[in-house]
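Below you'll find the structure I mean.
Every protein chain but one is kept in place in this view of the complex.
Showing chain A:
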């Protein structure tokens, strides 16, 4: 996400994105192997309980999933607000240069009189008045 936010260009962060996707897929494969039933029950509950998929209607299935994850995979649910805190990322990628504006002189010198004046390349934009 740091790469994505800093570079503002999806082309430069494809490797990071692939790492993210492979990590997520690996996690979901493990979940499928170990805690498939509670996971699907929780997902079903989230999907069908409220249109905005609120968590507050699904505490029972959530507790079942949490217990399963703790027992089988040793993963605890992070405390509330864990993902909302600011986090410092360590990266080897050099910091991108901030975009610099070109500098213009205050007064643009006017064209000399003998400057070649050619007709507009793509015609006039007021062609329908002519």
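What we mean here is this: contacts are C-beta pairs under 8 Å (C-beta built on N, C-alpha and C of every residue); 3 or more make two chains touch, one makes a residue touch a chain; residues count from 1.
We adopt the following convention: contacts and distances are computed from a predicted model.
**Q** What does the UniProt entry say the missing chain is called, choosing from "Interleukin-6", "NADH dehydrogenase [ubiquinone] 1 alpha subcomplex subunit 13", "serine C-palmitoyltransferase" or "WGS project CABT00000000 data, contig 2.19"?
**A** Spelling it out: the chain absent from the display is recorded in UniProt as "NADH dehydrogenase [ubiquinone] 1 alpha subcomplex subunit 13".
**Q** Touching the missing chain, which residues of chain A?
**A** 1, 4, 9-11, 13-14, 16-18, 20-21, 24, 54-56, 78, 80-84, 102, 121
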